[in-house]
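Our next item is chain A:
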Amino acid sequence: METLEFKFSAKKKGTAKKRAHVGVVGSGDLEVLLEPLDTADAQVRIRTSVPGFSQQWQAVLDRFFMKYDGAVAIEINDAGATPGVVALRLAQAAEASE
Partner candidate 1 sequence: MTTSTEPLSSVHMPKRRDSFIELNGRERALVFCDLDSWRELLGPFDRLESPWLLPQNVTPQADDGCIVIKGKIDGVSTVVVSMEPAFQGGSLGEVSGAKICAALDLACRDNENGIQTNAVLLLETGGVRLTEANLGLAAVAEIISSLLSLRQLAPIVCLTAGTVGCFGGMSLVAALSSYMVMTVEGRLGLNGPEVIEQEHGVEEFDSKDRALIWAIDGGEQRYATGLADALVQDDVGEIRQAVRGLLKAGVPSVYRSAQVDLYRKRIAALDTAQQFNPEDLRKTWHRENTK
Partner candidate 2 sequence: MSTDSNLSTRGRLWFEALAGQSGKSSDARDPDSVLVADAPLGGAQARFLCVVPDAQARFPRAREGEVGLEEAYALATHVREVIDSHKSGDRRPIIAIVDVKSQAYGRREETAAIHLAAAVAADAYASARMLGHPVIALVVGQALSGAFLTHGYQANRILAFDDPGVIIHAMHKEAAARVTRRTVAELDKLAETIVPLSYDIKDYAKLGILYDLLKVTDADKPQPADLELVKARISAAVDDARRGPKDLSCRWLSAAAATTRQATLKTREAMFSQWSQSN
């Protein structure tokens, strides 16, 4: 198991109106728990059963937070999803939290 933590500075608060949960921890999939935060940061914690991909996680999150600049806490439980699936789930979570 690998636990990764990332921080992103949020340009504005209040993008997320409510918490959101998407996904399932199935093989090649992940679940995302997203909660609004009352801070100037977005925080991401990832637990993954496939270690060694922190750069790829960084890249996916960078891309996500370019479009999404809310202050949120994101928890990810990952069972080997591809970057494409990760991006999908993050987008779904963001949409569901509006």
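Keep in mind how these were chosen: all candidates are chains of the complex that A comes from, given by their letters.
The definition used in the following text is that a contact is a pair of C-beta atoms (placed from the backbone, for glycine too) under 8 Å apart; a residue touches a chain by one contact, two chains touch by 3 or more; residues count from 1.
Model, not experiment: these values are computed from the prediction.
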For chain A, as assembled in this complex, the candidate in touch from 1 or 2: 1
Candidate 1 contact footprint on chain A (complex, rising order): 1, 19, 21, 24-27, 29, 31, 33, 35, 47-49, 56, 59, 63, 75, 77-79, 83-84, 87-88, 91-92, 95
